[in-house]
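Only a single protein chain was left out; the remaining protein chains are all shown in position.
Labels for the chains are A, B and C, by order of writing; each one numbers its residues from 1.
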Amino acid sequence: MSLDSRDPRDAAFRAIGTVFAANARAMLLTNDMGALGVDELCARYPDRVVNAGIAEQNLISVAAGLALSGRTVFTWGILSHMTARCYEQLRLDVCTRALPVIGIASGAGLSYGVDGPTHHGIHDLGPLRALPGMAIWNPCDARIAEAAVLAAYRDGGPAIVRLDKEAPEPAHDLAHTHIDMGLASLRAGSDATIVATGASVHRALEAASQLAREGISARVVDLFRLAPIDEGLLTGVLAETPVVVSVEEHARTGGLASLLAERIAELARPPRFRALALADRLLLGVTTRERAEQDYGIGATGIAHAVLDLLTLVRRGGLRPARRAAIDTSRRVA
Amino acid sequence: MSLDSRDPRDAAFRAIGTVFAANARAMLLTNDMGALGVDELCARYPDRVVNAGIAEQNLISVAAGLALSGRTVFTWGILSHMTARCYEQLRLDVCTRALPVIGIASGAGLSYGVDGPTHHGIHDLGPLRALPGMAIWNPCDARIAEAAVLAAYRDGGPAIVRLDKEAPEPAHDLAHTHIDMGLASLRAGSDATIVATGASVHRALEAASQLAREGISARVVDLFRLAPIDEGLLTGVLAETPVVVSVEEHARTGGLASLLAERIAELARPPRFRALALADRLLLGVTTRERAEQDYGIGATGIAHAVLDLLTLVRRGGLRPARRAAIDTSRRVA
Amino acid sequence: MIAWSPATVASGRRSLDATAAWVRRAALEMALAGGKGHLAPAWSWVEIGVALYHGGVLRHRPSEPLWAGRDRFLLSKGHGCLTLYAILADRGFFPRNALARFVQPDGFLPGHPDPLIPGVEIVSGSLGHGLGVGAGLALAARRDRSDALTVVLLGDGECQEGSVAEAACFAAQHGLDHLVAIVDRNRLGSTARTADVMSHATTRARWESAGFEVRELNGHSFPALLGTLSDVRQRCFGQPLVLLADTVKGRGVSFMEDSPLWHHRLPRDEEIELARAELGGGPAAAFLTTFSDSPGVPPEVAP
Partner (left out) sequence: MIAWSPATVASGRRSLDATAAWVRRAALEMALAGGKGHLAPAWSWVEIGVALYHGGVLRHRPSEPLWAGRDRFLLSKGHGCLTLYAILADRGFFPRNALARFVQPDGFLPGHPDPLIPGVEIVSGSLGHGLGVGAGLALAARRDRSDALTVVLLGDGECQEGSVAEAACFAAQHGLDHLVAIVDRNRLGSTARTADVMSHATTRARWESAGFEVRELNGHSFPALLGTLSDVRQRCFGQPLVLLADTVKGRGVSFMEDSPLWHHRLPRDEEIELARAELGGGPAAAFLTTFSDSPGVPPEVAP
């Protein structure tokens, strides 16, 4: 088996491989979690991959110790375990010194949906954004995943890269996306802006297509780095259209919705804004991402509806209700 | 020694005493942290106070087990240790079942300022607000502290009560403050609204007095419960004056600033808003709250200036710069 | 191999061995139907689970899952839930036909257990939570003067978690003698042998030093399990008990046994029929009739 060019996890490990080849002091610690990429690294660099055991608190403390000794340390594990379980270690051992400890974490959003709340990556952004100096990368495709790992390495401080389990068609063309900007426009548009992150970027692109068929021109922006933010760039994004909708596969509080609101609320001339996100709940039972998209309106249709609603509001009834029905139909056809 | 009527910690323990007297199944777990109130409870109810050791993860899991068996469990420890260290336990063991585990936590804001980042309570609100169903109480005086503990007990779910170490003059009159509303207006005003929480409430009141001397009428609202929010009430607060300033002794991301922004950003007619808070940094070195107030503009003068600035913006230059100077002078005199 | 057939399951009168065999096969069919699942971790503790639920160790009322007098069983290694689901369904906590909808959106059996499922006490799936919650339950039971047991099943890899060490010291300090930890000691974690990762985390000495009474046994032997567990409710010397149960991860299908490869992998193509053949229970269609049966055991079982 070899690494899949579309799988963000494989892409991340390809980037780690690049770093390993260039820097003999780079290491990887796992919490006894496997991956094809781990096996490959292990085979080539048996000394530099350490299974630190099912003990995430110590794993992060050890990573900090190694980083204090001049090493870049990657960590690998499931997002929810590698954030909530070792949260104080991230804050005190890693962030107080801005150490190069880079978490490569599997399970962003509901990619482990049916595995229940212990595996959901939908409540971590609030805690992560509260960690001073922690860079937060949330790639929606393999290209950004790979570039994000390299950028996190080059930037040299603490970082986490949230990875999805799914391997979609790439949404980015690296000739146009500048990784250091932390965001990229994936589709131009003048009526409304959809800011999305992670898996939701693909839904946002779909929504924009649906809207286009109705004559509405929606811009799609992928905010693939949630910290640090290039404030100038983001303010620009928020100023360009009268309507902004955000969408994310994450609980409403703490993630993209909060991040954008924090900026919009202080603007002199804010756009009309609506945030689409999961509810602030723990999701018990069997949760699939398809079901969640419907229930919480974060699928393409939900996004398109939200854009229409806001446009109606800003144009004071300028949109015919027929448009909404048309979107519903176009989705059934597509 | 007996409990101090102005110390929020003593007030919280008085409330726990009330609960203990009424409910033989109420318990208190500590992480080997002392307090006068713990000693008093221990003397009266030796069986129901358990020093669970310096092991916060297990403490929360044990609390969950006790709560699953029909008990209300209070916990006592330092805020930062009782949130960051046992964060996954709070989320999975307590919040998935909405169990009555009530954290009574010392060290909100910079009350342990000189003790360094391991003791600062300035980065916990982001993580806490990301815990579904967790009620977050942030009293600014002993009266609210006592009432909050009783309300948290009566509400029956997970809660945390963030307590300051300082014992200020009470700001609330319980004849007028309705604890279940989660917020209270402490001073009427029509030009601007200052929303504050915790220790900053006292600074906000001072700022309003300074502003009054300049003929500006500033309302002061204490948001003493940060979750759940009575959305109707809060929307009302945000709609009543053209200018809203928030102030908190907490990092900018995740706390009151984010909470208000999340609501303001989606309003059709938002007020002009500015959030005053600490920076998103870990504060090394010797940090006093006085120094932090100056450095980050969250003291009375900083608040008054922010209100003036925003009023200038909304009134398009209607305020004479002299006012600002006057505030500076009046502060030096006061 | 044990002689058993779907019919012996339907009858509700069958040996523990036959029940264990059914549980293994049920786990396989659930995982195949759902397209995912941790088979090897589930098979590792089948006899332990069957001994507890079918062997008369745990007090429980399938028709009344929240019966106040019940013993508490916590599957701390939540990823081993296929076995738990099969056992609970077999006891009658919920219909067996729910098993066919493992991880299906129209079912209620997610990839890790949660308390919406009748008979499940806690959310698990993040390792290292069960013993602490169990200590709280056991402390509560003692204060309520109940002789209820709290039984927590842990993985041996899971014992690397510091939270388990905290809980162990707490339980010993408080003399929780009706708390029984059972370690499914299959010597494997997810990707490696535990000996190669943290060799000192699951030893007899470590549990002894934490203040536990330690009993080591063969975790696949019903006589050993039932013998070792026979006095658990009577134990009253103020010491919690741990069973270090030696097991084989993937037990039941030769090519899946004792190999890190199979922690989360499912059999594919020919492997599927090989696995079915080794587990017994006949062709898929015949076996799946056991999922449509009503529960085969009387609703109330008090040892």
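Observations on the model:
Here, contacts are C-beta pairs under 8 Å (C-beta built on N, C-alpha and C of every residue); 3 or more make two chains touch, one makes a residue touch a chain.
A quick note: this is a predicted structure, and the numbers were derived from the prediction, not measured.
Touch, as defined at the top, links the missing chain to these shown chains in the whole complex: A, B, C.
For the chain missing from the display, the contacting residue among B:Asn51, B:Ser185, B:Ser209 or B:Thr235 is B:Asn51, taking the whole complex into account. Of the candidate positions C:Met30, C:Leu153 or C:Val197, contact with the hidden chain is made by C:Val197.
The chain not shown here is touched by just one of A:Gln57, A:Ser80, A:Thr177 or A:Thr287, and that residue is A:Gln57. In the full complex, subunit C makes contact with the omitted chain through residues 160-166, 168-170, 172-173, 197-201, 203, 205-206, 208-211. Although one chain is hidden here, its contacts on subunit B can still be listed: residues 30, 32-34, 38, 51, 53-55, 57-58, 80-81, 84-85, 112, 114-119, 284-288, 290-291. Seen from subunit A, the chain kept out of the figure touches residues 47, 50, 52-53, 55, 57-58, 60-71, 88-89, 92-93, 96-97.
Please note the rule applied: only the chains that are shown with their structure count from here on.
Interchain contacts join each chain to each other chain, per the touch definition above.
Look at where the CA atoms of subunit A average out and do the same for subunit C: the two points lie 36 Å apart. Subunit B and subunit C have Cα centroids lying 44 Å from one another. In subunit C, the residues touching two or more other chains are 114-115, 123, 126, 162. Chain contacts: subunit B has residues 88, 92, 96 touching two or more partner chains.
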